[in-house]
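Complex shown without one protein chain; remaining protein chains in place.
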Amino acid sequence: MSAITASGDVKPASSARRSGQKIRTLPFIAPSVLILLVWMIVPLAMTLYFSVMRYNLLNPVVEFTGLGNYQYLLEDPSLWTAMWNTLVLVGSVLAITVVAGTLLAVLFDQEFPGCGIARLFAIAPFFVMPTVSALIWKNLLMHPINGIFGFLSRSVGLEPIDWFAQYPMASVIMIVSWQWIPFALLILLTAIQSLDNEQKEAARMDGAGPLSMFFFIILPHLGRAISVVVMIETIFLLTVFAEIFVTTSGGPGLATTNLAFLIYVRALLEFDVGGASAGGVIAIILANIVAFFVVRTVARNLEA
Amino acid sequence: MNKKTRILGLLATTVLAGTILAGTTVVQAQQTRLTVATVNNGDMIVMQKLSSRFEQANPDIKLDWVVLEENVLRQRVTTDIATKGGQYDVLTIGTYEVPIWAKQGWIKKFDNLSADYDVADVLKPVREGLSYEGTLYALPFYAESSMTYYRTDLVQKTGLTMPERPTYDQIKEIASKIHDPANQVYGICLRGKPGWGENMAFLSTMVNTFGGQWFDKDWNTKIESPEWKQAVSFYIDLLKNYGPPGASSNGFNENLAMFSNGQCGIWIDATVAAGMVFNPATSKVSDKLGFAQAPVASWPKGSNWLWSWALAVPESSKKEAAAKKFVTWATSKEYIKLVGETEGWVSAPPGTRASTYDNKQYVEAAPFAKFVEQAIETADPINTTKNPKSYVGVQFAGIPEFQAIGTQTGQTMAAALTGQMTVDQALKTAQSAAERAMRQAGYKK
C-alpha cells in the first residue's frame, strides 16, 4: 500500500487523463480480458460441475453426489500431508535459490577470465526440460549403484546414499533448486549490474569492505529483484509435478506427494474425475490464499 | 517505424507459417492412417521396426506410432477412450483393462477371426484373460508369467543348489550366501518401485502363496491380516538384508538393467525378461544364467502372475477394418516367425501361442521356453488364493477401483521398505485407504 501512495505524486496527471480516454481504451483491452475470462471461467465452471458429481472415467455413470467428493477428500489424511509437502517444497526451494542466486550473482558480477562463458554454463540448467533434468539426476547422478554420487562416496569409503529412499524430499528439493538457481542468478545479476557503478565506487572510497558493501549497498538494492524471483518461482513451484513423477512417484509413502501430485493421482491413476475436480477447486482456493498473502506482501515491492 | 513494421511482419509470418504447418498435418492423402499407441518395451520396439513390412504389404495403410512409457501410455489411452476422444486406432492394453473396457463397450470384438489366424493356438489362460463373456476383445502381442532367474556361477560358489521350484526360505538362504555388497553383487533383486503394476504385482503373488488375498468373497478388504504381514515382512527382510541399495525405486526395467549388468544373484520377475537376459547383445550374464519357477511358501497356487500385453481397437475408431488387419498381423504366427528370422529366435514374442513352443528353432534358441510355457499354463486367475475370493486376477483384482487401491497400497509398502513405517502401520494404512475406496465405489456400505 505504502508504495502506491509513495508514487502517488506522479499519478494525478495520468488519472486525470484517464477519464478522457476511457471509452477509447475499452475496445483495446477487451480482447485480452475476454480471452482470459473465458479461459478462467469455462474450465472453472466445468471443474465446479464435476466436483459435485460422482464420475469415475472407468465406470462412467455421472451422478450428483453433492459435497461427497469434498468430504471424501477432506477426510483423506493424505490431503494434509500433501499441503504440508507443498509448503515445504516451495519454501525450501525459494530459500535455496534466492540465497544461492544472490551469492552467485555477486560472484558473476566480478570480472574474471572467461566470466562470460562461465555465466553461460551456470545458467544452462534453466533451459533443461523438467522431465529431462529429473531423468538425469535420477539415473546418472543419484543412482546409488551406477550414479556419480554413489561412486564419489564409495571412493572416500562411505556407503552410497540411497537418495530417493532415505532423503526423498531433500532429493526433490535439490533437483528443483538446480533448475531454478540459474533463473534467480539471471534476474539478480541483472539487478546488480544495473546498480550504479559510481555508487559502488563511492562506497569503496569511503572504505567499505566487501562485506559491508554487500549488506549495505547491494542487498537493499536487490529487494525488488528478489520479489520478482519469489513471485515467478512461487507460481511454478506450487505446481511442481514432472520431477516428482519421474523420480519418486510421490513416495515412499506420501513423503513427496504435493498437492499437484495428489490431484494427479486422483485424476489419472484412479481416474476419479469428481475427486480430482474437487481437488482442483481446493487448489484454486489455496492458490488464491497464497496469492493474497505471499504475493501481496511481495507485490508491495513490485509497485514502484 | 521501420522496426515496428518488421516486427509486425515477423509476427504475421510466424502465425501464418504455424497455421499452414498445422493445416498440412491435417489434410492428408487418400491413405488410411492408423494411429497406434504402444508401450516402449523391447518387443514393441521391434514391432515398430518391422511394421514397415506390413506397410509394404498393405500400401493403402500408413502407421503413425505413439510410443510412450507404460504409466504415461495407460493414462493417455484411458483418458482418450473414456471420453471417446478417438485419437487412436490401435491400443496396447493389458489383461487388467480388457474385460473392464469390454464391459463398458469401449473396444471392438474380435469374433470372426480367419482360420489362418488359428485362434485355438493361443494359450488358454491368455485367451481367457482377454475375453469378456466368452468373446475375445483384444489379441495378445506377448504374454508373461513370473519366474526365478539366478546366476549359476554365484549359486555354485555357495555350494547350494537351486531347486526347480524353490521355496521362499530356500531363496532367502541362497541370497544370503551370494550377497556381497562390497563387490556390488547383491543377493536378490525384487521390485520395490511403487505402483499396482510394479511392486504390487510381485508382492501380490507373494501374498497369494503365503495364503493371503486382496478381498474375500464378500468384498471385505483383507490387507490387515496375518498372511499379508508374514509375506510383507519376509519381502522387506529379504530386500533390506540381501537386496541392492535403492530397491524402493527399482521397477522391472531397473532390475533388468542390474541383473543384465551382473549385479544381482537372484531375480524374481516377468518371464518376458528371459529373452533379454539370455541375449548376449543386451546382457553380460547370458552364459551363466539359470531358471526356476517362481518361489512358493505355504500355499502352492498364485505364486506366479499372468499378464499379457494385447492390441485392441477402440469403439471410437473409424478405421476398424484396417486396424484389425494390423492387429491380426502383429499377433499372428507369421509375425512371430518374422521376428525369429530377422531378430533371432530368442527375441520372438513369447507366451502367446502353443505353436511357438512347438517350434524347434525357438526351443533351441531359448532354453527357458519350457519354464515360461509351464508358468503361463499354471497361472490361474480364478482359483488363485487359499480362501475363496470375489475378483478375477492373480496379481490384481479385476475391478476399476483396483488401480487406485493397488497404487496406494504400493506406496505404503514402499514406505515400509524404506523404514518410514512399520509393517503393521503400513498394512493398517493400506487397509483403511482400501476400505474407504471400496465404500466410495459402493461395494460396501
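Quick notes on this structure:
Going by the order they are written in, the chains are A and B; count residues from 1 in each one.
Everything below uses one rule, namely that a contact is a pair of C-beta atoms (placed from the backbone, for glycine too) under 8 Å apart; a residue touches a chain by one contact, two chains touch by 3 or more.
Here, contacts and distances are computed from a predicted model.
UniProt lists the omitted chain of the complex under the protein name "Mannitol ABC transporter permease" (options: "Mannitol ABC transporter permease", "Imidazolonepropionase", "Aldehyde dehydrogenase (NAD+)" or "NADH-quinone oxidoreductase subunit H"). Across B:G85, B:P300 or B:G442, the single residue that touches the chain missing here is B:G85.
In the complete complex, the residue from A:L58, A:V98, A:V172 or A:A225 that touches the missing chain is A:A225. In the complete complex, the hidden chain is touched by one of A:A95, A:A124 or A:L219, namely A:A124.
Taking the complete complex into account, residues 1, 3-4, 7-8, 11, 14-15, 17-19, 21-22, 25-26, 35, 37, 40-42, 45, 48-49, 64-70, 72, 75-76, 79-80, 83-88, 184, 251-253, 256-257, 260-261, 273, 276, 282-284 of chain B touch the chain not shown. Hidden from this view is one chain, which touches chain A at 11, 13-15, 17-18, 21-22, 24-25, 28-29, 31-33, 35-36, 39-40, 42-44, 46-47, 50, 57, 104, 107-108, 110-115, 118-133, 135-137, 139-141, 145-146, 148, 150-151, 154-155, 178, 181-182, 186-191, 193-194, 210, 224-225, 228, 231-232, 234-235, 238-239, 241-242, 246, 259-260, 263-264, 267-268, 273, 276-277, 279-281, 283-284, 286-288, 290-292, 295-296, 299, 302-304.
Rule of thumb we're sticking to: only the chains that are shown with their structure count from here on.
Chain centres here are Cα means. That of chain A falls 36 Å from that of chain B. On chain A, the positions that touch chain B within their shared complex are 56-60, 72, 75-76, 138, 143-145, 150, 159-160, 162-166, 247-255, 265, 268-272. Contacts from chain B toward chain A in the complex involve residues 75, 78-79, 82-83, 100, 104, 184, 193-195, 244-249, 258, 263, 400-401, 403-404, 407, 411-412, 414-415, 417-418, 420-421, 436-437, 440-441.
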